[in-house]
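A protein chain is absent from this complex, but the other protein chains hold their places.
For chain A:
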Amino acid sequence: MRILDPHIHMTSRTTDDYEAMYAVGVRAVVEPAFWLGQPRSGVDSFRDYFDSLLGWERFRAAQFGIRHHATIALNPKEANDPRCREVLDLLPRYLAKDGVVAVGEVGYDAMTPAEDEVFAHQLALAREAGLPVLVHTPHRDKQAGTRRTLDVVRESGIDPGMVLVDHLNETTVAAVRDAGAWAGFSIYPDTKMDERRMVALLQEHGTERMIVDSAADWGRSDPLKTWRTGTAMLEAGFTEDDVDQVLWRNPVALFAQSGNLVLDPVPGFVPGDLPAPAEFAGSSVLRGVRA
């Protein structure tokens, strides 16, 4: 099984996770910019966060044989905080950088006028930068939020084939597929979606334009949920090729539109060996004395 996890917040995960992910077939990840679990107090906090997504985290993943990419945006929740709005001025510079495969996470949290403005603005930035968009759908009032998301996407004029609408469930999948966008599902230990329900959705809707991610972060989550879903698909009678389409070819096709997706094996990486004694800005993932 080869896997691209298209939504995982590796900044919040350990090197053990990277090793376990490699062992089950994860070879590439996309890490969307989001919030910290509590509010940031200003723009500089975003600057350092974006830099770490494109710098240290990309380096760290490569030490474990995994290609790391990022999506950059002002997230919906912090779009409501006036201290953070100036981040929008930073975005064009970051969206041009290597390793950025989409604008995201954008979309709605509480569906406020501020979120409307910031979402529409970032869809326009995505068009200018020629990047796909990763859209978060809200926890609260999800059906209404998903409908409004699709309206805003349509009004922006962006090609729906450039848009991944994530965190979908039984009640929101059809509208997203009808709109021609990619349908994303975050498989959680409970809440958003689980493997069993995901298999049922794939049986009902097929494997085209369907994308599965772990959305693992600092909350209760599991970075191996992509693999577990693949395993559940095989047990339910899907073929290896079906699994490969959902866990690899679909996300690859979406993010390759950025021109920034790198999928070659990490040079010099040998599975099972200790990470190379390489350094990033004077720091390595190794601990203790180096031989």
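The rule is short, and it goes like this: a contact is a pair of C-beta atoms (placed from the backbone, for glycine too) under 8 Å apart; a residue touches a chain by one contact, two chains touch by 3 or more; residues count from 1.
Convention: contacts and distances are computed from a predicted model.
A single chain of the complex does not appear, and UniProt lists its protein name as "Sugar phosphate isomerase", one of "Succinate dehydrogenase", "Sugar phosphate isomerase", "Peptide/nickel transport system permease protein" or "Methylhydantoinase".
Residue A:143 is the one among A:14, A:143 or A:203 that touches the chain missing from this view.
Check A:81, A:222 or A:244 against the missing chain and you find that the one touching it is A:81.
Touching the omitted chain from chain A are residues 37-39, 41, 77-78, 80-81, 109-112, 139-144, 169-171, 190, 193, 197.
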